[in-house]
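Here's a slice of the assembly, chains where they normally sit.
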């Protein structure tokens, strides 16, 4: 396989399929006319954002995009909740938020089964639901919820695999650190990575271990340290998202293995900084586009209010990031220019 | 075994043996505590068990109560050899005990404690606390004491919990009742009620073991006496055939003459007082005024709840003072905390050694040094060498019976624990010593030494305020006695004005004092 | 776990008072605050108030059992994990043995862990903190292992409604479970000799033994009860979330202990109030609910929740 070509393909191709196997619609297809915009504005609608977890760059960017677009639509955001990865807390959050009778809930379900009843209750109450990434089981697009906007997590896993292969020259020994929980997003990435890397016959996974959190950086550090101890000839480590990757960075530093190649997903600030360094360990990552996703979700919510027919599944394609594309990627992910400290390192 | 044989011919026929202990041996981590002790108890008798601190009295009785198992020997209850594997087994055999150490549940009420594990039941088999309160109230009123059975034990004063322990044992309908120093925290009134109750129990054929260090009590209620020393029974006989001096000699191991008699000392009361308290106000106190002169021992006499402890606490900065003035050596002092009081030259031996006096889980050494950590440090660093040396000195001086300074304080006998509370303050060189029941549970030999010690301290110009419910002791050392009642000073007697203990009783009952010296 | 003499007379009585009303006053203050500030945000709607009860039901139920554990002078850190494991056991069992069998299996799993905890604590004398901390990991690991960390859906509506999702007329079943736990717990602690023994053992184990109470058996029973009730909490989670998963209940131990302490049970044993514990749980739920309704950011919610907890206790103390 030629990683170069494969990565190029990613720019147009979306791997993930919708919850009922729907083909993905591009985000660019979701637009509102001026008349529709005015109509939505006149509704004085309200929205609640019910997150699975709020403490990372991805959530922040997503919320930024949502808030910015909701502001344009004249929709007031009345609550942002954070379930801290706990489904039961999320169920409570939904129930609580419903007391304020929002017109819209934008949410990412922590657990598709456990939260389904709560979302169904919201749908019954007439709330327009727009999901991120994942849909509660049993809910139907068009009737129960408006649409789901997903990053191409599978595609990101593919991207990270090709990027890693590219950096390794298609051969070497690697370690894999995955999320030891049946969590939709992280599982997709992991499956994609494994499937893709298997196409490189000279890349061998010599160590593989899951981490459970909540201290993902610390857990990853311990695992990475152990991997480096057991396999002194390890060339690269793949980490399932940026926070564990930071732990890998720390482990590599203490082991004196600054030549270790790290590939991961999500463009967090710390990994971006490492990537910006000349010879930094983080050589490639697959990024999502949370800001754009947020904007798209807000627009889809407006579809819901208007009763306009929405595509059931919208996906934003994966964004492979390397040192050379860092600045532009940052803009795409966060809708902001690259922070000064990273810029200064990049030079 | 040096048990004396006494002439039984003049005695009424002895009742059946309720309990017999034969050849009991017990050691704790290799240290022999009991050696071949024989002890017998008849139905309907009060058997006084005596001996120095650490002689093994409590340990022997705990074997009878099933708390400890003997290493050797036999326990015979009601004619049957029994194995008392736990307190509940002993209870099933009709044995109940008033423990010397705190054995109530502090978070439960007095009534709940009294009926613990034997709660009165309601209709549905649920426990009926109201009934328990009713019965507890009846028991208390039987005992002639006023304790609210709905108060939690943690809120009770030392004397009150002692009475609660007694009430608990009384409510059990035991055939054998062990009382381990039941009067250590009681004053005269409660003691006489207790004796009344004991007579009643005796008449009902209940066998009673009565442990005490107060000589007068033995001869008042005891039918028989057994004296222990160093883990052996060294004397046993009918009370009426024994002389007090003999008993003391067997306890202490030497003859002691006049140890508890007053030695007249000259106190100059003309000069400025060392401690001058004017109109002191605090919760439980109303306008207390008193003086202590240098070299003077002032006794505080009062009944339970009269406010003596409150006064001590107010002076020492434990209890918030709401008015009045304390002057020490013409300098006004304000003691907002014990820390300040100590800085100003006060020392307090508190009433309750378990709660206020000791960190029971710490070693003897650690407890002895606690009030003077500052003295044994240089630049913040503890100098354990001199500290240990000092602790050994104190252990020797007060004859504290312990395997060494590193023994856990909890494992010492009650009287020896009390000595530590006293010893803590000796190194501090205080100006004013406040002693609240300093000899509670201390054996007669040590008591004499402590009294001697108090005199020595006073001779060195210190002022001593002595609270004691034992009038014999109070009169042995006080140069002046203040009477307290209801939180105020109600009278003052020079030592010369008091001829005998009855005068003090009388005075406290509100009567005038007969001036024998006139 | 030995406690030590310390009956500082004046502090004692403050503590006694403190215990008796802080949670009531605190609860009232917090409730009043939100009632005024969130008048228009639906805070006082009966549905929202029932939500609070629903959301705190698992914590409330476990807090009732934890009151006994803490009152007896021990601690149980494993409850959250046990709830998760029990939910998984029930979910796996239901397709084979039906809803009743599944519930029994889940409860038995909890009880079995309680027996292990209790035996290790009383038999070997290992501090309950360590035993139950170890068990926290074991139960959690087993739950993850037997499900490969995947959720196990429960399709049986009877089970789901009975335990967590249903209503009895206008009353959510979770409300009833809370009431049952409260009633049974309160009765046991106040009106039975078992409850009395628990308090005695926690207040002074030696004295309790001298009074003929079997200290070891009492502690064992308390820990078994705690495990079983954690199993029940697992059923409630499973019913509410229509599935069993290792995550249910994770981290609850701290919330549960907090509810108990907030309710006025001292951390060192010898006293306890089941009523206070449930009110403590409700108060935490109340605060969470109110802060979300206020539309605060999560970070601000965290800060203000912390401040309110401290403030409520401090203010109540002042009165």
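Labels A, B and C are assigned to the chains in the order they are written; within every chain, residues are numbered from 1.
Keep in mind that, in the parts below, a contact is a pair of C-beta atoms (placed from the backbone, for glycine too) under 8 Å apart; a residue touches a chain by one contact, two chains touch by 3 or more.
Only a predicted model underlies this, so the values are computations on that prediction, with no experimental measurement involved.
**Student:** Given that each chain type is shown once, what formula states how many of each the whole complex contains?
**Tutor:** Number of copies per chain kind in the whole complex: A x1, B x1, C x2.
Just so it is clear, only the chains that are shown with their structure count from here on.
**Student:** Should the pattern of chain-chain touching be classed as line, ring, star, complete or other?
**Tutor:** line
**Student:** From the centre of subunit C, which chain's CA centre is farthest?
**Tutor:** Between subunit C and the rest, the longest centre separation is with B.
**Student:** For subunit A versus subunit B, what separation do you get between their C-alpha means, in angstrom?
**Tutor:** Result: the chain centres lie 74 Å from each other.
**Student:** Roughly how far is subunit A from subunit C, going centre to centre by Cα mean, in whole Å?
**Tutor:** Once rounded, the distance between the two centres reads 35 Å.
**Student:** Can you work out the whole-Å distance between the CA centroids of subunit B and subunit C?
**Tutor:** 44
**Student:** Sort out for me which residues of subunit B touch subunit C in the complex.
**Tutor:** 65, 67, 86-88, 91, 97, 99, 102-108, 112, 116-117, 119, 122, 126-127, 152, 154-155, 319, 352, 354-355, 358-361
**Student:** Please give the residue numbers of subunit A that touch subunit C in the complex, ascending.
**Tutor:** Interface residues on the subunit A side: 54-55, 77-82, 85-88, 91-93, 95-97, 99-101, 111-117, 137, 180-182, 212.
**Student:** Report the residues of subunit C in contact with subunit A in the complex, numbered from low to high.
**Tutor:** 41-43, 45, 47-48, 51, 54-55, 58, 144, 147-151, 153, 165, 237, 240-243, 245, 247-251, 288-289, 292-293, 295, 297-298, 301
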